[in-house]
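My structure is below; once you've seen it, I'll send some questions.
Heads up, one of the protein chains got dropped from this complex, but the rest are sitting where they should.
Each chain gets a letter, A and B, in the order it is written, and its residues are counted from 1.
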Amino acid sequence: MIIREFGVRQGRKALAAPLRRGQQCMRALSTETSGTPVATADPAVEAALQTSPENPTVPSLFARTAKPTRRRPVAPDTTKADWETAQQLRHNLRNVGAQVEHRYSPSDVFRNPPGPKDVTLELLMASQAHMGHHASVWNPANARYIYGIRQGIHIISLEQTAAHLRRAARVVEEVAYHGGLILFVGTRPGQTQIVTQAARLAKACHLFTKWTPGTITNSDKILPGLPVEIVNEHDQPVGGFNQHLMDRRALVPDLVVCLNPLENFTMLRECSQANVPTIGIVDTNTEPTWVTYAIPANDDSLRCLAVIGSVLGRAGEAGQKRRMEDAKNGKVTWDTPSEIKQFMDIQQKRAQWTKRAAEEEAATKDKSGGLNGKPSSGSATKDSEVFDESMQKLQMEVDAATADDVSPQLRKMSRRTD
Amino acid sequence: MASTQRAVSPGAALLRSSRLFSMPAPIAPPPGDMSQATKHKSETATAAFPTHLTVTTPSTSRMVGDWGFKRPLPLKTTTKSTFPLVRVKKVDSIEHVTDFQSASDHTITLEKFREMNLSFSVPAPKDRQGNPTLISVFEESRDFTTPAPSNLLATPKGSASARAIKNDGDPLSLRWKFRGPWLAGMTDGEFDRYIAKSVRARRSEFRQFLRERLAAEKTADRNSSISEQDASTPAHAIPPVKADSITEEELLEYTRGLRGDRHELFNLVSRFLDLAPVSNADSHLAPNMLGHMIPDKAYDLYRDSPYASEGPPITHPSAGLSYLRTQAFMENHPIYGPQKSHASVKARIVTPRFGVTNQNPKIGVGGFIANIPSHETQFSSKRRHAVSAVGSNDGIPGLNDFDPSQEGGAKVYVQVQTANVDATGKVQIRLSDRDLETDIVQKELVGECDTFGGAVKEAAQPKPRSQPSGERRYTSNRTFGSAPNYGLGNLGGRDF
């Protein structure tokens, strides 16, 4: 209703405006499908055309209310031809003139993320990793990383950044290789893409909203009953654990990478209480002891964070790849978590008891003059064998086969904060 | 410097060559006019020259706020302007923000200035009227900061170079940069401090300077006497008198002589301290007129440096604004061909000539304030309520009186002649008299007037039905730079 009134009100104005604009406006406002574009500016004529005998439609309110305007010579609409000519011209002139060499675009780091092998001093310098904070707001614990003062800010030594970044990348890779659960955290505005990309590469989890305090230390209250999956060494889901999953405690990450430790003190503190190693980007005003592995770099520049995030993500990717290859060759790089092992033991014992009970029952049946000579517990035995096989090596893991999927548990974390 | 010699790590070398490190530190702002402290002064006025580097960024990075500094700059303020221009005052501050502001003021002013194709010339003496010869500030004879070491030693009296100086002026005084100060512009306190700090410590050095000077004079005397006695002996065959061989008594005698000759002494002192030249035109202390009368007496001060009366500029005399050397080129119009004079520039009459105070009007040309030409021109007409008819000499509307009825303020087309930088770093543009024909050509080019098209139309139409083309009124909302504005649009007879 309001829209139609708008059409009546604005349409006149559009008609008063130059020709082409009026046409565009009408085309945008008309609700009926007009077949071929008619080169006329007169709505009455257009309405008449639409109400042709073959297609008797009621003219729209706009067409009915609009008064026929003064006839004007109408230039044919050449937009399409113009556009095609321009494209043709552009195509023809493509090779004329100087060739502009492509050196940098802000989206390069997302299109082709650099890995640990690509970390050079030039890359770090170009991505502003060396720019620390104003010299008066420094944390003296970072003196080791600082090269000097320039333009009022502390300059972080590029060699230190590179060395620590490589070390952190190795940690991420090894943890991924051993099947650890990695969490990337970046809660400042603009870090979403960086964190999600790193998590996608490393098949890890990510967090870009506020960390709910107590997600690790009070997880029984904050993360109860979230869907968790049990997978085998090939990252394929394994069934038969429903009972365990119902009453097990929430997951705790094995490694946390934090892009802005200053705002995430609570999380880092919880990690240290739960004995989780952490990697953090430490600017000159950040306390480096909050994290296990510090990467001295500029934590304000998104370009720098994107490079560091993608390097760590690539490292995780390499680790996951190695792990999957080893799994194909029959080598499993992790141990089954103790609570699952315990659950499996219990299940196994229960199966044995059931078997024994069945045998005893059969024996009593035999004694009482049973028909079957053989015990009929074949199916049960087979089941237990299959079960045992699949129980050889198991671990709860994130099912991160698809790119956008994160751990259900961690997904819960970010959802709660929304 | 310690860091240049020591071997540095690759990261340190990389940092040294990085673009952030190559940003120049802010230079000293232009000196403020002390007399303006009590007057009304605009806080938002653009400074005479920029002090911070203008920074730009590619459009893709601008969209994400990346300007190459510590953190992205806020998009709300940096994505609105057409050109990405920013000056950064602090890369990071205690408040954890990057302190920046727009740098469009100076950069766009520079662009406006470049459109005028104006060259810088040495300022002409004030008393001279009319069109003086324009000398570029980039002339080899004037644009040097390092005099040859032999030049620094004062020229001996009577030598060939002294005669050359008398004819052409002292080449050293034509420079724009001096190590010493400009004494005429110093306050008493500054002068005392200068004497105490810089001059007093160099006494023994000055004595050595005098020795060398005396030795040079003695050599010249001896050479001339030898060549008079015996023309066959070449003068340079005899070893020159060495400064070490001058005894204390000789030096004392020489000093006594100098004390009587104030001109010579001032020359020596100013050479030694490399003082900026001081004008002696209006000095009552220097006995100029007497000095002229003494025969065979060469005074370096005779020819004044162009900067002697106002002081040398604090920047290069071009200030880095324009590097053109001359105005002697011919502009070409797409239709009319080569033009006699350069394109006129549309200027704004910032301050008209008010009847009571009778102060000179100020004209804003391309972002700079210019005075009207000092000699008799069309700007000089003081007739009020002038009739504004193109081609008439009656005056310029809005020049003599503030006229609020004019849309957008009073404007006038001017001819710029040259520019120079004054002692405080301000750019002074000199205007010449208007050329009405050039004005019309320029007006037609920007679409404010139609001469060529009108003429063509008139010629094409049958005589009886022709209309006078001058009657057409041109409104300000016409698009610039389109075919009709070039005088081409009416060729086809289509009516726009």
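As a working rule, a residue touches a chain if its C-beta (ideal position, glycine included) is under 8 Å from a C-beta of that chain, and two chains touch if they have at least 3 such contacts.
The criterion applied here is as follows: contacts and distances are computed from a predicted model.
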| item | value |
| --- | --- |
| Hidden subunit of the complex - UniProt protein name among "Ubiquilin", "Transcription initiation factor IIA subunit 2", "AP complex subunit beta" or "37S ribosomal protein S25, mitochondrial" | "37S ribosomal protein S25, mitochondrial" |
| Candidates A:Ile230, A:Val291, A:Leu305 or A:Ala318 - the one touching the absent chain | A:Val291 |
| Among A:Asn218, A:Gln273 or A:Thr364, residue touching the chain not depicted | A:Gln273 |
| Touch criterion as defined above, residue of A:His164, A:His206, A:His244 or A:Arg314 at the omitted chain | A:His164 |
| Sole contact to the chain not displayed, among B:Phe138, B:Phe206 or B:Tyr254 | B:Phe138 |
| Subunit B residues touching the omitted chain (full complex) | 1-4, 12, 14-25, 27-28, 49-58, 61, 66-69, 83-85, 96, 103, 106-112, 114-115, 117, 138, 143-146, 177, 314-316, 318-325, 329, 331-332, 334, 345-346, 348, 366-367, 404, 407-409, 411, 425, 446, 480-483, 486 |
| Interface with the undisplayed chain - residues on subunit A | 101, 103-104, 120-128, 135, 139-141, 143-144, 146-150, 154-155, 157, 164, 167, 170-171, 174-175, 178-181, 254-255, 262, 265, 268-269, 271-273, 275-278, 286-294, 334-335, 337-338 |
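The rule we apply is simple: only the chains that are shown with their structure count from here on.
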| item | value |
| --- | --- |
| Sites on subunit A touched by subunit B in the complex | 105-107, 121-122, 125, 128, 130-134, 136-137, 147, 150-153, 155, 157-159, 162, 190, 298, 300-303 |
| List of subunit B residues in touch with subunit A within their complex | 9-12, 14-15, 18, 20-21, 23, 25, 60-61, 63-64, 66, 68-72, 90-94, 96 |
